[in-house]
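With one protein chain removed, the remaining protein chains of the complex are shown where they sit.
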Amino acid sequence: MVAVKARRRLGMDYQPILEQIHAEIRPLLDQGRVADYIPELARVPGDKFSMAVRTVDGRSFAVGAADERFSIQSISKLFTLVIALQIAGDELWTRVGREPSGNPFNSLVQLEHENGKPRNPFINAGALVVTDVILSALDNAIETVRDLLRGLSGSADVDFDLGVARSEQETGHRNKAMAHFIKSFGNLKNDPDRVLHAYFHHCSLAMSCRELCEAALFLANDGFAPLSGDRIMTPKLVKYINSLLLTCGTYDAVGDFAYRVGLPGKSGVGGGILAVMPKRFAVCVWSPGLDDSGNSLAGTRALELFTTLTGESVF
Amino acid sequence: MVAVKARRRLGMDYQPILEQIHAEIRPLLDQGRVADYIPELARVPGDKFSMAVRTVDGRSFAVGAADERFSIQSISKLFTLVIALQIAGDELWTRVGREPSGNPFNSLVQLEHENGKPRNPFINAGALVVTDVILSALDNAIETVRDLLRGLSGSADVDFDLGVARSEQETGHRNKAMAHFIKSFGNLKNDPDRVLHAYFHHCSLAMSCRELCEAALFLANDGFAPLSGDRIMTPKLVKYINSLLLTCGTYDAVGDFAYRVGLPGKSGVGGGILAVMPKRFAVCVWSPGLDDSGNSLAGTRALELFTTLTGESVF
Amino acid sequence: MVAVKARRRLGMDYQPILEQIHAEIRPLLDQGRVADYIPELARVPGDKFSMAVRTVDGRSFAVGAADERFSIQSISKLFTLVIALQIAGDELWTRVGREPSGNPFNSLVQLEHENGKPRNPFINAGALVVTDVILSALDNAIETVRDLLRGLSGSADVDFDLGVARSEQETGHRNKAMAHFIKSFGNLKNDPDRVLHAYFHHCSLAMSCRELCEAALFLANDGFAPLSGDRIMTPKLVKYINSLLLTCGTYDAVGDFAYRVGLPGKSGVGGGILAVMPKRFAVCVWSPGLDDSGNSLAGTRALELFTTLTGESVF
Partner (left out) sequence: MVAVKARRRLGMDYQPILEQIHAEIRPLLDQGRVADYIPELARVPGDKFSMAVRTVDGRSFAVGAADERFSIQSISKLFTLVIALQIAGDELWTRVGREPSGNPFNSLVQLEHENGKPRNPFINAGALVVTDVILSALDNAIETVRDLLRGLSGSADVDFDLGVARSEQETGHRNKAMAHFIKSFGNLKNDPDRVLHAYFHHCSLAMSCRELCEAALFLANDGFAPLSGDRIMTPKLVKYINSLLLTCGTYDAVGDFAYRVGLPGKSGVGGGILAVMPKRFAVCVWSPGLDDSGNSLAGTRALELFTTLTGESVF
């Protein structure tokens, strides 16, 4: 069966498609707004673009600066969730929901109406609770996330950008408000400042499109990490995470993203978007200019073109 | 290609799986609550159950009373959307959004905050606008929806349950509030009472699991209706509708439904849930007892078992 | 005691103050926006202005067209409340609250969060419930309100403006939404259309500044109507109504109105504002141009000048 599929699908040569996309999105590169609420991020040139694809049968494709690292920001939420699910299993859902929020990523309104239980692990509030779960269980919570990404990506020098982490520490008042707010409902076990410290570090990790593709490939591969052959999670958990990505991974634009792109994906305000096609491939795109929902403007369009031109989406 | 796929997947015999499910969900049949806000619906026995599968290669499977008709209620929203998209195309999205609402299906809060533009076509407010679009374009809007379902299902006697329609007309004050509210923002062109009249009729259509599977199969079949061979819509529109079903089709439980079931689907307070696996099959389940989100309790569990046992979901 | 007070305070000659105000507010007359959501109201010239004062010791003062009638609109809510309190007493507060809403007069958000119990009797939702109370108790509810105002004002020809009532009936979709919404929570006993019919009639009553002063004077006079000598309500109920007027009488500008004017008052989108100084006087002003909160722009300023120049406010 795999052989049959491989002949048909996996054999597809994505390189010309990536190049076509690269050409088409060029006019969009200066239309988004580079995130400026974190001063360090505001310095990234807005015209950067790269895109990489990694298939479960071992092939790689890329255009642009696919080895240049950028701040993964909220894409880290995907990997902290992986660790928290390994720690807490379904217990996690007593402290975080799994419904789309229908609100901006940093809203406190819903949190108040729902007594401090965040809607899902991919909004900031949810990621703070996820981080709290990791902090309660692991002595070296901050490094564990980095080390997971080093292992999955095969790049031993993946690391935090301490300038970005510090920058958020100084200016991230909305996130601080959120952490204290959740604490006031009793849904953080650790000191809010400690949770924020870890959270800002995870967000500051710098990785390239190629590295992120490699790191997420297990989600397209029934839970097996291709590099190591390690089972990262069961196929059932993989299915769960992919469904969460699809319904909650792109802030308050999940409907639009599902409609246009049709892949489970996670975006970050650094301009990266990482997506997976179950059984087939991981794809990552980076372009720092954001749309009104905080997703990469050219990046979303590039993924839309990708699923349209290849005919490959989950729908 | 279709031939190859058929050999591999479609060959799966779903009958024993359906029977296993039927056995397993029995204890759940009396745990949900039959919708009682529409008096006519409250009379349906709570222990009813049926489930049907229809594959794109022409095979059918069923358990329970798969030919017994029930009130499709909000499942009709899927088919009114099909017609409205044929009429208005992408223009529709200027009047209805395509994001999950994160709120109960009949909430007016979001509608006020967003100036009368409903979040998506699958909440009541959105379906009212969709109905308004059809009413503005077609003389016989009410019958057109019924006739589409007759044609797709191949059952020429599919019809409205006028008792149910009348029952809603008398008691549906929340829906009336919603229609007048949308009108007050100028987002209904027709008289609210006329829109409600059509809407209540569409919701009152009575169909069986088998008929609904047949009617939705084009969504698993690149837009072709298997019975007639007619192209109902382009593959691109099919992808759009499936993505909307996944992110918005099950009220404020879309995350939970995606997580557990992993298929695009639409539920109704009559206890039906209709779902599709792109390129493979349509599946429909009916059990009148609802959970707190208004989705069939045993029906959701049955679909969860189905995708778990078959290993077939979009994730 | 009354004699002593009369010598000191009531002797004040308000006429020159009214004339000074009339001169000062002239430049404001074209700055507000005449309500246009009711087509009939939109026809009133924006530069109209009148103001009248009536003291508990029987003197009257006026400037402008103080005998010209205008649509009292929400000022009617004060008098329907008087009747509903006579009917239901404190039982009324099980169905309507008595807190400021902090929201626009026609918001449905709070109503949903608070399960159909309106915040207070002076927002539209609350007035609909008040009207429902009257309709349940009286056969001729519509006329009773008119007749109360005829009696209190001493003008036997006070009447509805049927053009205005009809105009609202045709266009008042927000109010219709509200009535059906409250009904859906079970907080209307009568048919919503019947409640709306009565409500729109009460709002359409046309009265002059002089007539409204006369009608409200019992609120400044321990509950006695000066014309008839009738006790309209107990001093305790008078205190209650005045406190409600102060905390809830001017939509979402009650804080601003209390701050600037410092009198219990009720405004209407027809441009009228009626206020009372307990133990002293009733004052009414009319100018159709409204500010962003729906209160008469020049009227609010005129009242602010009045309490500043006379030094008489409750604070």
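In order of appearance the chains are A, B and C, and numbering begins at 1 in each one.
Just so we're on the same page, a residue touches a chain if its C-beta (ideal position, glycine included) is under 8 Å from a C-beta of that chain, and two chains touch if they have at least 3 such contacts.
Just so it is clear, the model here is predicted, and its values are computed rather than measured.
Considering the entire complex, the omitted chain makes contact with A, C. Only one of the listed residues, C:16, C:89, C:102 or C:186, touches the absent chain: C:102. If you put the hidden chain back, the residue from A:55, A:74 or A:107 that touches it is A:107. Only one residue from A:26, A:180 or A:236 touches the chain missing from this view: A:180. In the full complex, chain C touches the hidden chain at residues 1, 4, 8, 97-103, 110, 119-120, 235-236, 238-240, 242-244, 246-248, 252-256, 258-259, 262, 264, 278, 308, 311, 313-315. In the full complex, chain A makes contact with the omitted chain through residues 107-109, 112-113, 173-174, 176-181, 183-184, 192.
Criterion: only the chains that are shown with their structure count from here on.
If the chains shown are joined wherever they touch, the resulting network is a simple chain of contacts running from one end to the other without closing. Over half of the residue numbers at the chain A-chain B interface are used by both copies of the sequence. Chain A and chain C carry the same sequence, and matching their CA atoms takes a turn of 180 degrees, rounded to a multiple of 5. Here the spacing of chain B and chain C, counted between their Cα centres, is 49 Å. Separating the CA-averaged centres of chain A and chain B is a span of 31 Å.
Among all residues of chain B, none touch two or more other chains.
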